[in-house]
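The structure is given below, and queries will be raised subsequently.
For this view, one protein chain was removed and the others were kept in their places.
Let's turn to chain A:
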Amino acid sequence: MSDHGARILVIDDEPQIRKLLKVTLQAHKYSIYEASTGEEGVLQASLQMPDLIVLDLGLPDLSGMEVLSRIREWSHVPILVLTAKDREEDKIAALDGGADDYVTKPFGMGELVARIRVALRHAAKSANEPQLQFGELTIDLAQRIVELRGERVKLTPTEYDLLRILASNAGKVVTQRQLLQQVWGSQHTESDSHYLRVYIGHLRKKLEEDSTQPKFIVTEPGIGYRFLSRD
């Protein structure tokens, strides 16, 4: 994997969490820089120019959101946020505010490392791949053709747009608002979130063997959807 050796900045006020991240991520061959406050984090981000930032949203000085927006003012570096379980609003705000993904505390290291890989890969990827391949599912972006196990799947334009956005962000969470904005445009209304559910339901019926145990499009409750990419 090309992400080995990537430089990661960890911004977290809890020494225990920093230690855990440092030990584990170093074991995965990443170089780690640490910051214990928001101010220091913003500074380190500009000095070290890391390849990825892990940011705890619950910081004592600046709010995590503040740090996020200050870094986003000048950098597209992938940012992963750490949040508590019951803070859906924070997660959504962070994702809509430019974070690339989130991990809920307490988290397993396997999950965190997987998210880091996806984020690094997305950052490194060249923009225009004409075809996406996920196991038995092939999406031809140039011709707008979707094939499952070699057979063409008929999708409506909206279903196709949804699938395209989710699949080109494979492995990353996409919030409901991001989906609505990209499919329905900036004038989307509240009732469109109703259609979003319906279309995702249709899409699953066409793609999944068992829509209660989806293999491609999984729901992140209260946040949005994630297209699963298996390495």
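Throughout what follows, contacts are C-beta pairs under 8 Å (C-beta built on N, C-alpha and C of every residue); 3 or more make two chains touch, one makes a residue touch a chain; residues count from 1.
As a convention for this text, contacts and distances are computed from a predicted model.
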Name of the absent chain as recorded in UniProt (options "Cell shape-determining protein MreC", "ATP-binding cassette domain-containing protein", "histidine kinase" or "Polar amino acid transport system permease protein"): "histidine kinase"
Candidates A:27, A:49, A:124 or A:198 - the one touching the absent chain: A:198
Per the touch definition above, residue among A:16, A:143, A:187 or A:213 touching the missing chain: A:213
Touch residues of chain A, complete complex, unshown partner: 85-86, 88, 106, 156-158, 191, 193-202, 204, 211-214, 218-219, 221-222
